[in-house]
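In this view, the complex is presented without one of its protein chains, the others remaining in place.
Coming up: chain A.
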Amino acid sequence: MNSTKTLVYDGSFNGFLTAVFIGYEQKLAYADIQKKGQLQSGLFTETETIFTNLEKAQRVWNGVKNKSNSAIKNIYFAFLSEQNNMEALLYRYIQKLMGSTYKGATDFSDDCVLKINSLAQKVGREKHRMEAFVRFQLTKDEVYFANIEPDFDVLPLISKHFRNRYADQSWIIYDVKRKYGLYYDLQTVEIISLDLTDIHTNSLEKSAVFTDAEYEYQDLWNNYFKSTTIKSRINTKLHVQHVPKRYWKYLSEKKEAV
C-alpha cells in the first residue's frame, strides 16, 4: 500500500507540477499534494518534501498541452483558485487526461471534468472582475496605484491586459490579501512586495501620497456615477448582484455607501 502519501510543495505552480511528476514516478493512484505551511497530515501518513524542478514541471506541462489546450488553461486557472484539496482534484484530472479512460476536456458529463471546469470558470470570472474593478489613484510620484483583494490569486492572469492597455503610464496593482503586486515601469512588469503601512482603499479621508487632482477626479467620477442612474428604474438587487459588496471598499464610486 503506497497510495496514501502526502507530497508537500512550495506553493508555486511549478512546484505543484513537479509534485505531479513525482506522483506519477511513484505511481501514486491518489496523491495528497499540499502546500508547505498548510499541512494537515493524518497521523500515519508519510510525507515527502518536493523541490521545485523546472524541467520536471515543464514535462508535465508539455504532456498536458499535447493532449489539450483548453485543459492546460483549466488546470492553471483552477490552480489559482487556491481551493482546499484542489491539488488532489487536479491530480485526478491530469490522470484522466493522460490515461486511456480520458474522453475529452469537453466531456461535460464527467464529474471531475465538471468540477475543474467550474473552478476555472470562477477564477476566470474573478479575472474579469479585477479587470473591471481596479481603480487607479495617481500618486505624487506619478504612479497609478491600485489595491485589490480578489477571491482568487488572479494577478498573474491580469498582467497582460493592464500592460497592453496602460502602456504609457507607470502603475502598480497590489494584492493586499496575498501581499504582492505588479509594477509596470513603462518597460516591463515586475513582481514586487511592499510594506504598506496604510492600505489605500478609496476612503473618504485623503492621503498625502496622492495628488490633489486625484481627489477631484474621484469626485467627478462619483458625480457621474450618480447622475447616470435613472431613479425610476432603481433595482438594488441587480446592482448588488453585478457589483458584490465585498468589492465596494476599493471602488471610489461606492465610497459613501461603505
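Definition applied: a contact is a pair of C-beta atoms (placed from the backbone, for glycine too) under 8 Å apart; a residue touches a chain by one contact, two chains touch by 3 or more; residues count from 1.
Rule of thumb we're sticking to: contacts and distances are computed from a predicted model.
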Per UniProt record, missing subunit out of "Cytochrome bc1 complex cytochrome b subunit", "Sarcosine oxidase subunit alpha", "Succinate dehydrogenase hydrophobic membrane anchor subunit" or "Putative DNA modification/repair radical SAM protein" is "Putative DNA modification/repair radical SAM protein"
Write down which of A:Asn85, A:Gln169, A:Ser193 or A:Ser207 is the residue touching the left-out chain.
-> A:Gln169
Quick one: say which of A:Met98, A:Val176, A:Val209 or A:Val243 touches the chain that got left out.
-> A:Val243
Absent-chain interface as seen on chain A, which is shown = 103-104, 106-110, 114, 128, 131-138, 144, 146, 161, 164-169, 213, 216-217, 219-221, 223-225, 227-239, 241-243, 251, 253
